[in-house]
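Below are the structure tokens for one structure; questions will follow.
For this depiction, one protein chain was excluded, whereas all remaining protein chains were kept in their positions.
When the chains are written out, they are named A, B and C in that same order, and each has its own residue count from 1.
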Amino acid sequence: MASKLSSKLFAVVAGAGPGTGRACAIRFSKAYPVVLLTRTAESYKDTVAEINNAGGKAIGISADTSDVKSLDSAFETIAKELPGLKLAAAIYNVGAGFQRKPFLELSVEDFDVAVGGNARGLFNFAQKTLPLLLEAVPESEHPPSLIITGATASIRGSYLFSTMAASMFARRALGQSLAREFGPKGVHVAHAIVDGVIDIPRTSHYNVNNGAEDGKIRADAIAESYWNLHTQHRSAFTQEIDIRPYVEKF
Amino acid sequence: MASKLSSKLFAVVAGAGPGTGRACAIRFSKAYPVVLLTRTAESYKDTVAEINNAGGKAIGISADTSDVKSLDSAFETIAKELPGLKLAAAIYNVGAGFQRKPFLELSVEDFDVAVGGNARGLFNFAQKTLPLLLEAVPESEHPPSLIITGATASIRGSYLFSTMAASMFARRALGQSLAREFGPKGVHVAHAIVDGVIDIPRTSHYNVNNGAEDGKIRADAIAESYWNLHTQHRSAFTQEIDIRPYVEKF
Amino acid sequence: MASKLSSKLFAVVAGAGPGTGRACAIRFSKAYPVVLLTRTAESYKDTVAEINNAGGKAIGISADTSDVKSLDSAFETIAKELPGLKLAAAIYNVGAGFQRKPFLELSVEDFDVAVGGNARGLFNFAQKTLPLLLEAVPESEHPPSLIITGATASIRGSYLFSTMAASMFARRALGQSLAREFGPKGVHVAHAIVDGVIDIPRTSHYNVNNGAEDGKIRADAIAESYWNLHTQHRSAFTQEIDIRPYVEKF
Partner (left out) sequence: MASKLSSKLFAVVAGAGPGTGRACAIRFSKAYPVVLLTRTAESYKDTVAEINNAGGKAIGISADTSDVKSLDSAFETIAKELPGLKLAAAIYNVGAGFQRKPFLELSVEDFDVAVGGNARGLFNFAQKTLPLLLEAVPESEHPPSLIITGATASIRGSYLFSTMAASMFARRALGQSLAREFGPKGVHVAHAIVDGVIDIPRTSHYNVNNGAEDGKIRADAIAESYWNLHTQHRSAFTQEIDIRPYVEKF
């Protein structure tokens, strides 16, 4: 497989724990060396090993996207580890912890935590990756892409989800703003509203959609849609898609 | 190529003139025999020949989707020409003529023409194709799909576009309703908001987006996105995408 | 009360049966003579009597807004009955009958009936009233207004509501288009998404929102919001509002 890998381009996935992030790392590793950023090494190490064992190339770096210095340091490491490579794709998939609580039981710290990972982290990640994506425009076969994972709460504020919605609406707003600013420069910024439960070990006991077969979203199916976004021709960019199981109520 | 063609499944494209319809017919012909429905034979004959010459299989039928009888007759022809084949994909790409006029210069006939082709035609087409798509659920590798072409006017009513918007909003509403009704039965109903000028002979002299390279949408890029919708896993259906050139203001 | 009535202006309410239409007629009759248009005299006669008995002025006319000739005739009658009066407010509240059925049990006639009353009727009504509203711009204290009643189905397509949604999306599209075209000419076009069950005799036995007090929408409260739209200053027009009971899930 290694021989098919681009020798000039790479991809980076922030929030590469089990589920979408891991699946994106694996999918994009078929074409590019991949960097996985997660808060702890624990979250990336199995996926990094799996990709490297399969003949791809993966690097894991611990970083907190909500912290500028931590992210600066991560990108310094990337520059050293992958010298001269340009950035073809950046995926922001970080999920901030959030408190699922009635509004009056929340504290402003809960608000800060949600906004920190879900929106401020994307702000920081975009600040680091967009200059690199712009540099890759002339060389990348596919338009360099910043792909952002959203959720139901990105378009709907609701009971128990006030801080989640605030931070995910903000995330979507950043994506939209960046699409309008960087699209004309050749960078594809896309946002995916993932509306449903993802099928990962942690959700294996969840009973969703009455236990229907394929009632939870397969992470590799999300990753395939992200790859399809990345490979769109620049005359036909998609800014936003929704993704949900066939049986999901919406 | 013929050997790769499904021998059990076919696709149908309504509104298969130059642009999106033609490109979809060609793209889907790589996997399925394809039926092209257009109002006049003039509109389909070159594409049909091109596909057949390339080793695919294509059939053209003249039909007016806004007219139930015309469509009934077309599907009787299909049943004869492709006996026993199940329907894997149906694409509705019909563009009704519409009057680009100030509201008070329009007549109710203008309203009827726009609604006829843009919404009533989809109603009829969905009535004919959904039973066939449902039948194909157990056999189709990819979830049988009804894919609907929309436009900017599908989500925005504006000056000079009142009848266009009325009919395209209606079309989108049908798509959404059908997605919620038929998704749980395994049929993928998706709607694409095509926001920009498509690069076809008729628009070759249009100066859009300041004449930027790739400032018009390549029809084959739309078709590729439709194919990607068709091949999504049922745990991860997209109901709506937007498609526009990287330089388009939106 | 008659003395407070405008002697130069009038209002017209299409779809003035029990509920929103009746309540609007009563509310606007406090300021203007009011014309009630309904398909049958049965639907307007009580409200007309009530307004006239209360010292207001009301006229009832039988008309089918989906039929151009019927509407032409109605406006000829209006011109005779209210000579020289200008139109300050036009309210479109017609509810087409629609079949609440699975999609494959519908016929294209069901589609036509829904579109006829819900969208084509507004097209016709707007064609008749906009010229009159434009004429009133210099004389009306409040910006002449075309106010359109929408519903949940105006923004959401769903199972059993495919034709309802198609026609109500179309209605909303017309409203938006007309707002953008006629707003700059001084006519206020507004659309109200009424999301809930209205409290009328026909719905008295409905158990909605767990039977909560005020769990159904009071028609006079809708009418008050329409009046507030009508009296907005032209520097601060609202194009769309939603209206729902405090206990409604949305």
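Just so it is clear, a contact is a pair of C-beta atoms (placed from the backbone, for glycine too) under 8 Å apart; a residue touches a chain by one contact, two chains touch by 3 or more.
The model shown is predicted, which means the values in this text are computed figures rather than measured ones.
Chemist: Name every displayed chain that the left-out chain is in contact with.
Modeler: So, spelled out: the chain left out of view touches A, C.
Chemist: Check each of A:Val34, A:Ile51, A:Leu82 or A:Val115 against the chain that is not shown and name the one that touches it.
Modeler: The missing chain is touched by A:Val115.
Chemist: I'm checking contacts with the chain that's been left out. Which of A:Leu130, A:Ile147, A:Ala223 or A:Ile243 qualifies?
Modeler: Hidden-chain contact among the options goes to A:Leu130.
Chemist: To test your reading of the contact rule: which positions on chain C touch the chain that is missing from view?
Modeler: Within chain C, the residues touching the omitted chain are 143, 180, 183-184, 186, 188, 199, 214-218, 221-222, 224-225, 228, 232-248, 250.
Chemist: Applying the definition given at the start, please give the residues of chain A touching the unseen chain.
Modeler: The missing chain touches chain A at positions 68, 102-104, 106, 108, 111-112, 115, 119-120, 123-124, 126-127, 130-131, 153, 156-163, 165-182.
Operating definition for what follows: only the chains that are shown with their structure count from here on.
Chemist: Quick one: chain B and chain C, Cα centre-to-centre, how many Å?
Modeler: 35
Chemist: What is the distance in Å between the mean C-alpha positions of chain A and chain C?
Modeler: So the centre of chain A lies 47 Å away from the centre of chain C.
Chemist: Take the average of all CA coordinates in chain A, do the same for chain B, and state the distance between these two points in whole angstrom.
Modeler: Once rounded, the distance between the two centres reads 31 Å.
Chemist: Could you pull out the residues of chain A that touch at least 2 other chains?
Modeler: none
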